[in-house]
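Apart from one protein chain that is not included, each protein chain of the complex appears where it belongs.
Right after this comes chain A.
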Amino acid sequence: MTTTRFTLARVLRRAWGPVRPVLLVGLPLAAAAEALACAGLAWRDGNANRAIAALEAGQDRPVAADAVPELLLARIRFLAARDRLDEAEPLTAALDGGGAPALRALAQIALGNARLRQAFARLEAGDLERATPLVGLARQAYRRALTLRPEAWDAKFNLDVASRLVRDFPERGREQGEEMQADPKTIWTDIPGQPRGLP
């Protein structure tokens, strides 16, 4: 036992000779490279935060598809708030590719809100035919958001709002029609999209 430890110590001491100069030169070089890389990341984050603040303030900033997820989300929200949903589509795809579920859920909520606002505008104008598919799109977006993040309470609330605009009736193929026990006509009376001016 002692002999092996002795030889092991000798091997280590002998190995230390050639390793030492390499370590002495390599250590500061590697640390400097890491420091530069981290400084670059911090700089990128600072830039992204400034762009997010500008987008929130209503100033448009071009955002590439390879931007950081938070910036992608801010731009999707900016576009969704202005009904430019076609432009938001490639950014949503990019965010789905590399973003955290919480951010992807927020993007879906923004898209759902845009659809729901459009639907409200149609309902206000009395155009029920064209409002219905928009409500369906909004509900799909909220549902995707909840699949990504079940505790997204804003998505739950807005999905509830959208669901009361257009109820989906149970399909014919279902075995149990339990939810039909309650008379739907007595309950589904509220339509939040009532035109203004009504009591």
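Brief remarks on what is shown
By our rule, contacts are C-beta pairs under 8 Å (C-beta built on N, C-alpha and C of every residue); 3 or more make two chains touch, one makes a residue touch a chain; residues count from 1.
The criterion applied here is as follows: contacts and distances are computed from a predicted model.
UniProt records the chain missing from this view under the protein name "Nonribosomal peptide synthetase MxaA", selected from "Nonribosomal peptide synthetase MxaA", "Succinate dehydrogenase iron-sulfur subunit", "Branched-chain amino acid ABC transporter permease" or "NADH-quinone oxidoreductase subunit L".
Although one chain is not shown, part of chain A still touches it, namely residues 13, 16-17, 20-21, 24-25, 27-29, 31-32, 34-36, 38-39, 41-42, 45-46, 48-49, 52, 55-56, 68, 70-71, 73-74, 77, 102-103, 106, 109-110, 113, 116-117, 120, 123-124, 143, 146-147, 150, 152-161, 163-164, 168, 170-171, 174-176, 178-179, 181-182, 187-190, 192-194, 196, 198-199.
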